[in-house]
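Presenting chain A:
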Amino acid sequence: SASESKNGASFPSGASEANESTAPASGGELTYALATSPDTLDPHRSGLAVSVRVFRTIFDSLVAQLPDHTIKPWLATSWTVSPDGKSYTFKLRQDVKFQDGTPFNAEAVKFSFDRILDPATGAKNATALLKPYQSSEVIDDYTIKLNLETPSVAFLGNLSQAMLGIVSPTAARKYGDQFGQHPVGTGPYKFVKWDENSDIRVERNPDYKWAPELVDNKGAPYLDAIDFKIIPEEATRIGSVQSGQVGAIETVPPQNVLSLKNDAKLQLFQVNTGGLPYTLFFNLSHEPWNDAKARQAVQYAVDIDAIVKSLYLGTYERAWSPLAPTTFGYDPSLENGVKPDLDKANRLLDELGWVKGADGVREKDAKKLVLRYVDGSPNREKRNDIAAMIQQQLKKAGIDVQVEITKDVSTVVYTNQAYDLYGNSQVNSDPVALNSFYHSIAPGARPTLSHLADPEIDKLLEQGVVETDDVKRKEIYGKVQRYIIDNAVILPIYVFPYTVAATRDLSGLKFDSLGYPLFNDVSLAK
Partner candidate 1 sequence: MAKVIAVRLLSCLAVVAGSSVLVFCILYVLPGDVVMNMIDPSSMSPEAIANLRHELGVDRPFYEQFLHYFREVLRGDFGKSLVNSEPVLPKIFAHLPATLELAISASFVSLTVGLALGVLSAVHRNKPIDIAVRIVALFGISMPTFWSGILLILIFSVFLGWFPAMGSNGWNTLVLPALTLGMLGAGFIVRMVRNSMLEVLGEPFITTLRAKGLAERAVLYRHALRNALIPGVTMMGILAGEMLAGTVVIETVFSRQGIGRIIADAIMAKDLPVVQGVVLFTAIVYVIVNALVDISYAYIDPRIRRLHNDRRSGWA
Partner candidate 2 sequence: MSQLLEIDRVSIRFATGRGDLQVVSDVSFSIAAGETVCLAGESGSGKTVVSKAVMRLIDDENGKISSGSIKLNGTDIAALPRQELRSIRGKKAAMIFQEPMTAFDPVFTIGRQITETIRRHDRRITPNEAHQRAVEMLRRVGISEPEQRLKQYPGELSGGMLQRAMIAMALSCRPELLIADEPTTALDVTIQAQILQLLQELKNEFNMSILLITHDLGVAAKIADRIVVMYAGQVIEQASTAELFARPHHPYTQGLLQSITTMDSDRSQRLFAIPGSIPGHADLPDGCRFHPRCPYVSEKCRSEAPPLKDWGGRQAACWHTDRLIARGERPPAFEAAAAASSTPEPADASAGLPDDVLIELRRVTKHYPFGRSVFSRKKGAVQAVEDVSLAIRRGETFGLVGESGSGKSTLGRVLLHLERPTSGSVLFEGRELGALSPAKLREERKHMQMIFQDPYGSVDPRWKIGDIVGEPLSVHGRAGAREKKEAVLELLSLVGLSPAAYDRYPHEFSGGQRQRIAIARAVALRPKFLLADEAVSALDVSVQAQIVNLLSDLQRRLNLTILFIGHGLNVVRYVSDRIGVMYLGKLVEIAPGERLFRRPAHHYTRALIASIPTPVPERQQDLGVIHGEIPSPAHPPSGCRFRTRCPAATARCALEPPELREIGPGHFVACHDPAG
C-alpha cells in the first residue's frame, strides 16, 4: 500500500550494504549528537521524543512492533488475549537480568506498570499509553496477567513503546524520584553517566542476548559505548559531524540535507515518524472559529505547499490527514484534497459577514477578525516560521493573525486556553492516539487541544479502540480523518522525518516503527 512504500529509512546505497556482508567489527565508541536535551531518562516520566532515543538503549519492552505493525516477542515470549479483550497473559523470558543484577520477572513487570499508574510518579505520556490498563496479576515468576478496563486493540502496540519499558524495581525504589538520573533497565546498553546539557553515556551490556526481531544482532551490541552529545545549535551540530568530531547527528535541518547528501564523507538517513503529523489545532470553543465556515476559510487561505516548500525545501513531506502516512489506518485519499483558494476563502468570510476594514482586516460588529496563534519557543523544526508565513497568507484574506511565541506553552495553552490555533504532533504507533485530541471529555476534565465534541466522532473513536478487524478498523479511522479535514478542525502541515547524518564508517543503524534509532546492529569500521 501507499503507506508501506513511504515507510522505512531511505538508506544510503553502497557502503553500508557492502558492510553488511562482512562480519561487523566489534568495539569502538559512537558519539551521537542530539538536538535537544532529554528531560529525564526515566521512561515513565518522560514526555520527550529525544529522551526516548536515549533510553530506548537502556530499556526493553515486553513486545516489539515491526514496521508492518505486527507485534513480535521481546521480553515476553508469547501472550494470549482473553476473549473479551480485557486481559492479556504474558509468558516472560527467563534468562533476562537487569543491568544492576536484579532478575527480570513478573514482579518487575507488575512493578513497572503499577509505578506508571501511581500518581506520585508523575508519569506523563506513559499514563496515556498504558490506558486502559487497570491492574496486573503475577501468575508465577514468569507469567503475568494484565487486566484492562476496556478492550483496546492498540494496547499491544503501545506496550512496544519505550515509554512503557520495564524498569528495575530495585533501582527504582532505591533512587525514587532520582531514577531519571540513574536509569536501570534490561536493554543492550547500560547507563554510565549524564552530564547535564552536555552528554549522556551508555556502555555495552555484555550479558545482553534478548534482542527483538527488529534487529539482526540478537546478542550484546558491537559498540563499546555510545556518547549522546547534546548540541542544540544546528550549525554546531553539523560542523561537528563534518569535522568528524562526532559520529552521527540527528535532526539535520532541511537546508543542510542537500549539501550533506553530497558530502562524500557522510551518509544520510531519513525516516518518517508515525503517529500524528505536525498539526495546527483550531480551538473550537472560541468565537468565531467554532464555525466550520470560518475555519474552512482559513483552510483555503493557507498555502501549505508553499510553506513546506519554502521552509523544508522538499525534505519534509506535506501532511494531509490527522494521521501520519506510516500510521495504521492512514487514509491516502485525502491527499491533494484541499487546494488553496483565496477567492473561496474570501467568499466564505464575506458570507459570514466579515467585511474588510480600512486596514485590510475584516470586521464584524466592530470586532476585528483576529486569530490568536500560539507557538512554543525555540523555533523547533521551523515551527515559528510557519507561524510567520501563515500570518502573511491570512493577511491577504483579511485575517489578523496575532502570533505569540512563548516559552511557557503550558500556561498559555493548557491553563489559560488562550489560543485559536496551536500546533502539536505526537509520535505514536496506533491511531488511538487520535482519542486524546478529538474525543470529547468528561465534564470538569481538561479539554483536548481541538475542543472537538461531536458524539459521532466520539462513537467512531470508541469503536476504533475495540475493533479487532483491521479492515473495519481502517474504515472507521478513514471516516474520522475525513470528518476532521472536511470540517477543517485542523490544518495538517508536515510529516516529520527523523534525519541522521553519520560518518561513512558507521553501519547498521536501524529505526523502529516510530522512527527511533536502534543501536544493536551499529558498528564502526576500523
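For this structure, a couple of remarks:
Methods note: contacts are C-beta pairs under 8 Å (C-beta built on N, C-alpha and C of every residue); 3 or more make two chains touch, one makes a residue touch a chain; residues count from 1.
For anyone wondering why these and not others, all candidates are chains of the complex that A comes from, given by their letters.
Given the structure is predicted, the values throughout are model-derived calculations rather than measurements.
The candidate list 1 or 2 contains one chain touching chain A in this complex, and it is 1. Residues 39-40, 47, 119, 122-125, 127-128, 177-178, 180-181, 195-198, 229-233, 235-237, 239-240, 242-245, 407-408, 410-411, 414-415, 436, 445-446, 448 of chain A are the ones that touch candidate 1 when the two sit in their complex.
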